[in-house]
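Here the complex is missing a single protein chain, while all its other protein chains stay put.
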Amino acid sequence: MVSSLEPGTPPRPRARERGLQFGELPVGPVNAITDVPGVEVGSVTIAHGQGEHATRTGVTAILPGTKNPYVNKVPAAIHVINGYGKPTGLAQVAELGEIETPIALTSTLSVGDAYRGLVLDALRRNPDIGKAAHGTVNPVVLECNDGELNDIRSLPITADHVLAAIDSAQTGPVDEGSVGAGAGMTCFGWKGGIGTASRTVSLAKATAAVGVLVLTNFGHPPDLMIAGRPIGLLAAPEPDDSREEAKGSIITIIATDALLDARQLGRLARRAQSGIARCGGYAEHGSGEFALAFSTGVLVPRVPKAGWVGREPPADMNQLFRAVIDATEEAIINSLFCATTVTGLLGYTVRELPVERVIELVEEKEPRRE
Amino acid sequence: MVSSLEPGTPPRPRARERGLQFGELPVGPVNAITDVPGVEVGSVTIAHGQGEHATRTGVTAILPGTKNPYVNKVPAAIHVINGYGKPTGLAQVAELGEIETPIALTSTLSVGDAYRGLVLDALRRNPDIGKAAHGTVNPVVLECNDGELNDIRSLPITADHVLAAIDSAQTGPVDEGSVGAGAGMTCFGWKGGIGTASRTVSLAKATAAVGVLVLTNFGHPPDLMIAGRPIGLLAAPEPDDSREEAKGSIITIIATDALLDARQLGRLARRAQSGIARCGGYAEHGSGEFALAFSTGVLVPRVPKAGWVGREPPADMNQLFRAVIDATEEAIINSLFCATTVTGLLGYTVRELPVERVIELVEEKEPRRE
Amino acid sequence: MVSSLEPGTPPRPRARERGLQFGELPVGPVNAITDVPGVEVGSVTIAHGQGEHATRTGVTAILPGTKNPYVNKVPAAIHVINGYGKPTGLAQVAELGEIETPIALTSTLSVGDAYRGLVLDALRRNPDIGKAAHGTVNPVVLECNDGELNDIRSLPITADHVLAAIDSAQTGPVDEGSVGAGAGMTCFGWKGGIGTASRTVSLAKATAAVGVLVLTNFGHPPDLMIAGRPIGLLAAPEPDDSREEAKGSIITIIATDALLDARQLGRLARRAQSGIARCGGYAEHGSGEFALAFSTGVLVPRVPKAGWVGREPPADMNQLFRAVIDATEEAIINSLFCATTVTGLLGYTVRELPVERVIELVEEKEPRRE
Partner (left out) sequence: MVSSLEPGTPPRPRARERGLQFGELPVGPVNAITDVPGVEVGSVTIAHGQGEHATRTGVTAILPGTKNPYVNKVPAAIHVINGYGKPTGLAQVAELGEIETPIALTSTLSVGDAYRGLVLDALRRNPDIGKAAHGTVNPVVLECNDGELNDIRSLPITADHVLAAIDSAQTGPVDEGSVGAGAGMTCFGWKGGIGTASRTVSLAKATAAVGVLVLTNFGHPPDLMIAGRPIGLLAAPEPDDSREEAKGSIITIIATDALLDARQLGRLARRAQSGIARCGGYAEHGSGEFALAFSTGVLVPRVPKAGWVGREPPADMNQLFRAVIDATEEAIINSLFCATTVTGLLGYTVRELPVERVIELVEEKEPRRE
């Protein structure tokens, strides 16, 4: 059964549509990372085959405020919550405080192919890369392991998939759940994948948007908390639905148009852990948990001039921190609410979250843990 | 009114005595950091004066498995959640992966005096320090700013207070709340201070203890969550009880007798943020949030020999991570449950958490956020 | 002219064969990283085409003490001297303190293909990777940009080249200069590439080997220092031999069989900068300078047990630090002494170091900088 991955499946309701609220801050127009001006999201879902040849994977691409970040870089920082993962680009982002490619999310063993895809995207847009006097490019790829549902040994992702994901990027609502890089991901024993949310914050000088997009593939089933309720204890997946050793990872992408430099963005990235914790995550040994934050508020030209870089005052950081944590929590829950059941490798099925039952549990306020 | 700081005040009930539970792991014999064999805690509370001369502060000392860690160092790691703080000792702990003094907790501006106290403690126990062929000592001090209740400009802490706190250290139950370094601390607008909790985990080869002690001085009042319930929205402190800009810090000390090296202990320390998040903390801009983890399972002699260092297998890390997060959450709530009202600087009062009301709110399961 | 890259070219004499000495420590049997028991090096050189289609690149593979490090991981650490580079694997090495693949060195834009090659190598040796209950693998690729001589836009490296480099790995003497990943690299305006050296140190309990292998593509021509002499000022490459803005990178791989854990190996890695500095390097803005250190003294089984990990005493670290610095310096100079002239992209030629003239300058002791 791969129907849930087929185009045309009507989206399931998001958490907020079902009455859940995460913090007090107002959300943006589409409650997605694309509420940050200039940010676009695209994806390619790859779902074919059955049994030992089941492919259930994909690529999600986030464009950080420009279609060609190589010529208009954006300030950025990456934080490692738990480093059992294989991202690329970390060292240069740490040194220069910038990203210069779209961000590609994909399956672990395919990181190399995604890297190649980002290189090809930079080459096709920038004929001067690799010419004698010119430099190289620093692809940023992050991953989770969808090996429960997906035959990762077949290395099904190609550079062309990455190019297609980039080409499909657009503003506005973002597909969530079992889509793109989220096609084969599992979250607290339920089907996870892509989720997103946003907040609007009032800073000293202006209003700013904060958007979060997560790729969820983490969590031990009994630990799931939704809106403070121990859902994982009250309504765990069927025993046969949950393999013994739940592993996994979560990638958190944070965008804002606040004027933040890389140091300040690092502070935002470090708050992702708090949002994850509120859903019951505890950063397991085998979980690759990374957060990347970037700002579209300042574009850095390829050959920067001496100049002045925008920066919000410290007093405004708290609103931004809060927005990151609340939006991360909501994005994770959205990934669960929106994902649909997927059957994949060796016929293994990961079911979608029973949203009606969950809403009942949150609303009934029945005694905890009885 | 400083009666709450007076000796003889009967302790208030801890969270677990009032029926709250944090996670599924069993707790240790006294549910305190001292459940880790060899760990001792001592404190000196300094409370005198009124008005602009009010002193409400103190020192808490944690002995890491030995009375003279200079000759029997313990593996350790310090993690910075939010670095708006003034700890000492970080660089050497990062380089060598060991601590070699007791850990002193105190008031921000008095860190220098606490450093001097730890130096004097090392000198009195080790006549060879400072002799030509011998070395120095790396004092570990962590702090929160108790300036809301305490006249910090008077620098009331002396090196002797630190020696007295060390000398008073003992195993068994630990005083919590408005005691020692916790005398003048505020947490989510209520009186905070010292809290502790412990867990027992079953590892591959043995049972291990994990103990946490926190010094709580953090949190925006509406954010307080207890056992998943938004207590801060339902029962905030009276408006005049809460100054506008809640700042603050939280120090988390994690002890275990599991055989962990410094790298592994760093992984434990990084989980403290998740426990803090579950109580509603979001690591505000001005909050100094540090976590220090050490293991008493391996004592490192002063002049180490080539040898073999114990290390738990990765598969056991998850139990330890879970224990850290759950015990951190419980320790924070214990600091609130046990702290008693304190009136201090300029007559300002920080009230104790209304425990009965909180328990009602947790048990009633009334609708969230209405 | 690509003859220098052709097989059969007799090797040029190494620095020590010409009388240079770097520090006082004894060298190992073949004065190469392969003096560390179990370490093997292999490479594939790819040289074909002319003009705008010139390919001058390759892959160098270092096997860290075992042919299948996935089942016998080795403790490791990576240090970033200057992060303008695109390595993979950093986050997991930092988290777990281990490497689990061979180390691949190659050309910048081809990092993704090298990643794929390391994945394929792990897959062919380990049928359980990617099976439901099993995990992933963390490929370690480091790179320099050989775009001066090599048409990097053509992405000439394939995963098969990586497999071939691994398959060719052997102990004993290591090819140096314009070979493997070094085929197209430039160092202080002269032809650089692969260089290696080793030291034998006497530790408290045993003798240990320290080996270094560098990939040199760094340095501003006038800065070159050899054995303390300002060779770059005395005998710079012809003006037309040196492009204006010398950029570049240097990768330093450090191996030892001393019993070091990841924390200690990080300390070794941080000493590479000192060896580079003694050759005149100053870690330019655009230079990707990374050092990776690993120990073959302890193999970590794939499913580790609780146990004891070997560790040298601190007193022995100094000998190891010294060995790293001296061997790094010598390895860099070896890369220059052994590399041969290469003509590549658009007919651009990078000449080999005029060794005879250099030796004269070092021996003549003519006045400095006059």
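Here are some notes:
Chains here go by letter, A, B and C, matching the order in which they are written, and residues are numbered from 1 within each.
Simple rule for what comes next: a contact is a pair of C-beta atoms (placed from the backbone, for glycine too) under 8 Å apart; a residue touches a chain by one contact, two chains touch by 3 or more.
All figures in this text were calculated on a predicted structure; none of them were measured in a lab.
Not every partner is drawn; the one left out touches chain B at residues 80, 82-92, 94-96, 108-109, 111-120, 123, 129-139, 145, 147-148, 151-153, 155, 159, 243-245, 247, 286, 288, 290, 345-346, 348. Touching the omitted chain from chain A are residues 95-97, 203-206, 259, 261-263, 267, 303-316.
Although one chain is not displayed, chain C still touches it through residues 21, 24, 81-82, 222, 225, 227-230, 267, 270-271, 273-278, 281-286, 314-315, 317-318, 321-322, 325, 365-369.
Rule of thumb we're sticking to: only the chains that are shown with their structure count from here on.
Nearest to the global CA centroid, when each chain is reduced to the mean of its CA atoms, is chain A. In this assembly, the chain whose C-alpha centre lies farthest from chain C is B.
In a homomeric contact, the two copies may use the same or different surfaces; for chain A and chain B, over half of the interface residue numbers are shared, pointing to the same surface.
Averaging Cα coordinates per chain places chain B and chain C 45 Å apart. Distance between chain A and chain C, defined via averaged C-alpha coordinates, is recorded as 35 Å.
Shown for chain A are the residues in touch with two or more other chains, namely 82, 286.
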